[in-house]
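Dropping a structure here in structure tokens format, bear with me for questions.
Shown here: the complex without one of its protein chains, the others still in place.
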Amino acid sequence: MNTELYNKGLKLLNELHGGHSGEALVNAANDICPDFATMVIEWSFGTILSRKGTDIKTRELAIIASCVTLGNAMPQLKAHIEAALNLGVSKEEIVEIILQTALYAGFAAVTNAFAVAKEVFNNRGK
Amino acid sequence: MNTELYNKGLKLLNELHGGHSGEALVNAANDICPDFATMVIEWSFGTILSRKGTDIKTRELAIIASCVTLGNAMPQLKAHIEAALNLGVSKEEIVEIILQTALYAGFAAVTNAFAVAKEVFNNRGK
Amino acid sequence: MNTELYNKGLKLLNELHGGHSGEALVNAANDICPDFATMVIEWSFGTILSRKGTDIKTRELAIIASCVTLGNAMPQLKAHIEAALNLGVSKEEIVEIILQTALYAGFAAVTNAFAVAKEVFNNRGK
Amino acid sequence: MNTELYNKGLKLLNELHGGHSGEALVNAANDICPDFATMVIEWSFGTILSRKGTDIKTRELAIIASCVTLGNAMPQLKAHIEAALNLGVSKEEIVEIILQTALYAGFAAVTNAFAVAKEVFNNRGK
Amino acid sequence: MNTELYNKGLKLLNELHGGHSGEALVNAANDICPDFATMVIEWSFGTILSRKGTDIKTRELAIIASCVTLGNAMPQLKAHIEAALNLGVSKEEIVEIILQTALYAGFAAVTNAFAVAKEVFNNRGK
Partner (left out) sequence: MNTELYNKGLKLLNELHGGHSGEALVNAANDICPDFATMVIEWSFGTILSRKGTDIKTRELAIIASCVTLGNAMPQLKAHIEAALNLGVSKEEIVEIILQTALYAGFAAVTNAFAVAKEVFNNRGK
């Protein structure tokens, strides 16, 4: 483990996904592959998402476009729509990014992604 | 055909992909499915890419993220990296968007996408 | 919106997917991206599905083959199996089209598609 | 090997893909995995493609829709467009089946598939 | 039907997936496409999984890697994790094979696969 990357990643993870997300991720991986939580925290949050060259909002939108295109990454799509909202991205912009992939990922992928977005937006509205 | 959408789309297509792109697209589709060129121009350029809610640069970056993730859309990835450069997006930001998808689309997809980006950047450098 | 394409598409949508499908689609998109319903109705039903060159039954079978191959378009697969049945395609022919993709899309995709088909067929049987 | 299925499959393979296709397939597999040629001949041609419940033309169109959707099955897409033409399917109908997948498989997949179709059609024209 | 392949496949299926798996597979296919059960038994279990050249444990691990990569083959992933455990593969080795695909299939695919593995391991623990 690289303590510096880990702490930097954990801090960003909690900022993006809510205060106990790091803890939840570690707990989920704990009884199957604890090192996987470390990889997610150090590599995804501590390294790639922390890089310069583009801002964190644009990075989250790129992840959303990628998850819509994968078509089977629904829990991840949900988490990154939440992260984008936490960063102050508007619902409208998230909707536009999903829609923008329609002619590449297909209308089925976009329809299913909109269902996920709707669920996140509705939960926020409460 | 919807003349208004078509003309609006054709104008944006030529702006993004270079002066004769619309003509080239129409010619390519001409002896196989002419209406497909119309659909690309009206739907992709005249409708979705022309929408409000996010700017055209962010839309191009979302398309790039989607094409990297598809993994088999190399001619389209090439075209949209060129479009992003034409819009003034920096090489660095394009590289970061491709890299951002690495843990979603996989390292093979990103390696192959970087090869495409390198080719585009090299051609520009000439 | 193109009123002519929209009305033509809405009529076909209701014929293929049942009397209130258009309304349901519009309602579902309403609080997330209303224009997406318009795109589905004008582009998918009003334009592509309404073209000449092959009949509507064969078009629905091609959509089924495509959805089985995508592997993550289950709600769409369900809807188009229903549409094919509404057009008078036999259960046997739908089964054969799904099976025909087995060596391209894989046995997992086909197994999961058969589960969807079975659910649709059972609901019809009631 | 099941001689009956093998001979039935080999006959259909040669009818669909041209007189020496079976021989070519066997030769290609010969120095890597000879049994794979047998599986293709017995399972694909001798079993699935030979079934009742839908006609062989519709089966070929379903394979084309599946290959367009896969996006990386270009040699197979080429072979089955040729088979469809050999069965008397019109170029127009093949174009329509490819186009029909556009909103499911995406415009990039369809653009690349049209390039394959164009090549096959041009070779035929000579 | 090839009785020899069928019986050989059925025996292996029951060994790998538990005593009544063959029966369950046949029942599931019965009212939709009975021949599909025969194909699975003869082709997958009686032919490919029964081949020489590598051992059955390595074959199951290759299937697991393939199912993780597909990303939408969850019921099949579950079944083959169970089969690997039945063959005496350790939980640790299954976890490592899933993790090994992370940089190819992506972290979303691996996260979702670990959730499936966890469920199988927990059911075993009872």
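All chains are identified by letter, namely A, B, C, D and E, in their written order; residue positions are counted from 1 within each chain.
Quick note on the criterion: a contact is a pair of C-beta atoms (placed from the backbone, for glycine too) under 8 Å apart; a residue touches a chain by one contact, two chains touch by 3 or more.
This is a predicted model, so every value here is computed, not measured.
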| item | value |
| --- | --- |
| Option from B:Gly9, B:Gly22, B:Gly46 or B:Gly106 whose C-beta touches the chain left out | B:Gly106 |
| Candidates E:Leu10, E:Ala29 or E:Ala73 - the one touching the absent chain | E:Ala73 |
| Absent-chain contact - pick from E:Ala83, E:Ala105 or E:Val120 | E:Ala105 |
| Where the unshown chain meets chain C, residue by residue | 102-108 |
| In chain E, positions touching the absent partner | 43-44, 48-49, 51-54, 58-59, 61-70, 73, 76, 90, 92-93, 95-97, 99-105 |
| Chain B residues touching the omitted chain (full complex) | 71-72, 95, 98-99, 102, 106-112, 114, 117-118, 121 |
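Note that in this section only the chains that are shown with their structure count from here on.
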| item | value |
| --- | --- |
| Averaged-CA centre spacing for the pair chain E and chain B, given as whole angstrom | 40 |
| Sites on chain C at which at least two other chains make contact | 35, 39, 43-44, 51, 67, 70-73, 76, 95, 99, 102 |
